[in-house]
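Sharing a structure, written as structure tokens. Questions coming.
Below is a slice of the complex: some chains, not all, each in place.
Labels for the chains are A and B, by order of writing; each one numbers its residues from 1.
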Amino acid sequence: MDILLHFLSTTGFAEMTYGNFMMIVIGIVFIALAIIKDYEPLLLLPIGFGAIVGNIPSIAGMPLSVYDEGSVLYYIYFGVSKGIFPPLIFLGIGAMTDFSCMLSNPKLVLLGAAAQMGIFITLIGAMFLGFTPAEAGAIGIIGGADGPTAIFLSSKLAPHLLGAIAIAAYSYMALVPVIQPPIMKLMTSKKERLIRMSAPREVTTREKVLFPVGAFIITALIAPGSLALVGMLFFGNLLKESGVTERLAETARTGMIDSVTILLGFSVGASTQAQTFLTPDSLLIFGLGAASFCVATASGLAFAKFMNLFLKDKINPLVGAAGVSAVPDSARVVQMVARDEDPHNFLLMHAMAPNVAGVLGSAVAAGVLWSVLGL
Amino acid sequence: MQQMVFSWDNVVAGNGVAISLSGMSIVFVALLLVSVYIALLPKLAAFCNKIIPPAAHHHGPVASAPTPPASSAGASEAEIVAAAVAYLHKNKG
């Protein structure tokens, strides 16, 4: 009888809190959004299921959670807590990204820089709300709209906020089609939205091969803290473009990135235990995250309009909104909004340029923030 | 999180504005340089083509076209087996 009571005391029901219950519901909502709305399903679904797993109350003394040394989840989460998974994801992204769009239109790269304003404004906002500088840096990076970059920087600057920051980043990335269009319509005139851009030129194989090597050296020298992220991104791209390492590129963009995505999403989800996750801090982080996406979008649009002051061949300012990375969703949003005005205006390829430049921009920002705030 | 007092003093104490301005500048400089590099790429590619003319490529004269899938160890294995099979057939007949 004692044994049965002991058994019962070890079931999850005994320790279940209201917070755990809420987090499990949130996990289910994430899964539902992934399946029904198709919002970034490759990440929201693993995170959602992980959140359910992480909120099954664990038994005192049994190593079960991502925070208990020796548990299975601990070893899986190791790739997150040490920042190992994000560069491996970037390797796969590099091996699947065609940078042609950017190579044929270098001036659009600057839009990818402008959108990083979201990061730095949010950093100031987070400081204002009382976060330490390191925490503020990690929160700001949500505005980079890049899950792996956000996880990488958080693991270095504010591991205790990693769950909230990662969830915020991925949630808003999933919501890009909801967040961006109103801002885009508000900040552009109909005439601007109708601007057509000329077809990008074709890029030679030689250029595609020279690009990752040179671009890596430039960015890594300027921000060595971004070494791991941009190194893997451009390494993956070189594997793809070299023409002689196709089998490696293929593995990087299939088996490797998929394995890492599964383990990263699941264990980030499992790190959101109500006890550490449901805090006022998390609420503030979600608020700041939403603001950062808006600021980033607005900055991209504004800078595009600013550039038009000097350009003969005008840019459609909508393209600036794609400077927040969220590849390729924000580029699609640009295409969609432009097509609403003129069904024959194809901006997708032009939007891809600031879109991938934004990935680079936020990786550089992460490197800079790590070096200044992490030491 | 330290004390949770919403205040501009926190920003001043943390050097927030300076960090943001310098950070943003660095990001701009980095992407500007990348953009310049990209703008120079066609010239750089042309220069490379001069020192190492595409024809120097041991696969033949179509060097700037995408080369075929890597002749990996696995693939070459297959080649070898194929060669061997062909050879055996010839020597047996």
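FYI, a residue touches a chain if its C-beta (ideal position, glycine included) is under 8 Å from a C-beta of that chain, and two chains touch if they have at least 3 such contacts.
These numbers come from a predicted model, not from an experiment.
This structure file defines a complex whose chain copy numbers, by label, are A x3, B x3.
Definition applied: only the chains that are shown with their structure count from here on.
We define each chain's centre as the mean of its Cα atoms; on that basis chain A and chain B are separated by 21 Å. Those residues of chain A that touch chain B in the complex are listed here as 102-103, 106-107, 109-110, 112-113, 116-117, 119-121, 123-124, 127-133, 135-137, 204-207, 210-211, 214-215, 218-219, 222-223, 243-248, 280-281, 357, 360-361, 364-365, 368-369, 372-373. Across the complex, chain B meets chain A through its residues 1-8, 10-11, 14-17, 19-24, 26-39, 41-42, 44-45, 48-49, 64-72, 74.
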